[in-house]
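First up is the structure itself, then whatever we jot down about it.
All protein chains but one are shown in place.
Chains: A, B and C, in written order; residue numbering restarts at 1 for each.
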């Protein structure tokens, strides 16, 4: 931590700051610049920079250690690669997850999975417990839904991912699901994150609507500090003043996260835009920017979807998009779904 | 719901929209304007407006029923007034809650409660389970902390409020606490909200960092739909581009919520600004704007606070502020802590 | 400027950074901390911190000199007080400006000014050139409007403020107007700001919709660097995700600006909220927070207003509000419009 004193701060003010910091268990070293005296502080435990900012004569306090360690690229320079059902996320791999927003019925999952599987998709998504803004809206099929998606996935040789909403559901999810998702609204549900640190399955953490990149990495740190290192980060749009799209999809998350962390970063263009005709352009853009994966909503018949049909692709639209992605990926040195891809 | 067709939409397009809406179980009535045909739809169940927006010829879809009912001023025109330990929130009353961010020790709570009690405060706050961004930061004393705050409050004739973080903690909180708080990060933890609908104690719901007023009211609706009508809403700052303050405290929440809802709206100037020297001006402003209560962080010795000391008032600062608030409140027709207040 | 090297940065990396900084004309002093080496740099000219951030081994670069000097409270510790027509802004004074959004006709200004003047208002506002989002909307009466407001103000012994939109209009404004306003959309029209530095009349600078406090102070610095020190800053709401109100009025601007700068800070609750029934609560809040002035839209007949009638007060509403403000101000040590105010 560095404390920058105001130009003209008195010796007494400087001494007060030094005493305050020392009382908190830090060692200090002082450097007198031309305009500003700077006090460095090391070795102490937790201190809130604002406590020092309120002292007289202090101009600014700078924290110089990141709050995340295990998630940091400095801690682990090489990319983490996570493999599920033969699909890899991270490094030179870009994995694709697809499926409906919500598990509605056996027929719906069966038909959707069949079509996705034929196109080559190996990981199926679908919500069983839905975080709905209204208490009066459909809340998902619950465990019955998880059974359906598991059965259907097994039939087509696919893996399963679904969103877990609270601690008590974790054992149930461990039974049916291969990758657990933490939704944007739960990204700072720290109790849930902590518990997910004790399981041995991959976890997708979605960026909160107003979470900074640092907070997203701190959420990963919560899980990792419990022992689970299989974390996939997911950008799904942030909330801004612009309301034409449901959210503002921040694709710069890709190069930013890849510089700060070794963890894979995937993109959810369906929630990120909220409208079907924006999903394909943003998916192509995400792959061109070097993302490590995509999670896309596809429904065999979006017009009848109980939830988010408007942002779900028709299977044929997905097919065309999937084919485009395989052409774009090698240009940026990536492979889609670990397959042999078209060389250009 | 109203569907506005584009200028020049064809008859076929209009018919397609009507069929689509009818298939979803709605009755329709069509009105041909000079520029736009408008299709009204009533009586159906859930429909996602975006599904219709994607149909050809559609310009815009407007939902005309609010998603919240029980929380709405239309459902209940008169103000809800909630009373705890003789302190009232709502109507002509403005209640004050004060105490430290975190319960640190018996001594800390004892000293703080004593000083607050002497000044007239009747509701004590203090966190036992802390939602911390870092897994390595102090996470609170847990149930031990709740015991401490309960004992101290009883000694000084005060009521207690504290933040509950997950469903499994509810029975424990029912034992020690008079008002349960839902933190900003949990405002859309819908499972937690639903369970709080089954208890018979007041619940403070804090606005999420990027939650709209409508979403805040929907969170209240979740609790109310379970039967618990004792909800206090709390504005505590939203996240914007401005970083000088920790958050942007949106005091317009007061007249906005009071128009839309009958529920009391209180202000948390401590989290809303994040800096001690901003707390008093924003508290005075909140009362002048007609708020139904305040929740203010006060610590008997903020310099030693384990958490958020920088935004905690010294007891003497609080005392002066409290006295100012009692002068401002009657100008806007309110009473602070239900006391006889100075007439001007 | 301080350059913080990453934990584990090599000597070579450190040397490269030092050479780079020296080449830019800075003196450097190096301090080896336990975890991080910190390089201080002083005395050089302009350098973009990002240039250094891109060098290998650099963790972070911190600028430690504010960009504004003349506007800073360090440069001038005592409050700037600006007086116009006997009304003072700053220090212990809170001045009130009122009038319609737009100058529509002699009758409208005459009737509005008469009523405001009777209530004690001494500064009249009204737009002659209107920045309208649509090219097809009413653009204001131009110079004809300025003549009207000047004549009416003279008749009732009032001063005049109006918004200047471009450099070529300055001489015209100098002829008719006592305080020139720079609108939110022009807050970073640097050419206009620079020219306003050469005039000898007060200038109100409104905060841009997405301008930080630092940028607002830099805008003041532009004008002040030309010689004109009579600057009044104005908070009028920022753009956020919340759309219930037109903008989010950031009242914390008051204590923030008063700490950073000696310049008066006034509030525009009319644009800040966009709805008449929010104007009075936010005005009372602003005065309770210690603002140095208010600029409020009042129209003798808002229902017929050509522009922003929905956010304009009726004269009687203003009268009641004005009377409330005079009761609140002394509680926070301020005087409204420099008058003898009611003691409480």
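Keep this in mind: a contact is a pair of C-beta atoms (placed from the backbone, for glycine too) under 8 Å apart; a residue touches a chain by one contact, two chains touch by 3 or more.
Here the structure is a predicted model, which means the values were calculated and not measured.
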item: Of A:196, A:219 or A:251, the residue in touch with the unshown chain; value: A:251
item: Touching residue (missing chain; options A:210, A:225, A:261 or A:312); value: A:210
item: Residue, one of A:53, A:111, A:151 or A:324, that touches the chain absent here; value: A:324
item: Given C:30, C:81, C:106 or C:167, the one touching the chain that is not displayed; value: C:167
item: Residues of chain B in contact with the chain not shown; value: 2, 4, 6-8, 27, 29, 31, 33-36, 38, 40, 42-43, 59-60, 62, 64-65, 74, 239-241, 243
item: Chain A, residues in touch with the chain not shown (by the definition above); value: 210, 212-214, 238, 240-245, 248-252, 254-256, 259, 272-273, 277-278, 281-282, 284-290, 324, 327-328, 331-332, 342, 344
item: Touch list for chain C against the chain that is not drawn; value: 20, 46, 48, 50-51, 53-54, 67, 131-138, 165-168, 185-186, 188-194, 208-210, 215, 218, 221-222, 225, 239, 274-277, 302-303, 306-311
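Keep this in mind: only the chains that are shown with their structure count from here on.
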item: Chain centre separation (chain A, chain B; CA means) in Å; value: 27
item: Between chain C and chain A, distance of the C-alpha-averaged centres to the nearest whole Å; value: 39
item: Interface hub residues of chain C, defined as touching at least two other chains; value: 240-241, 243
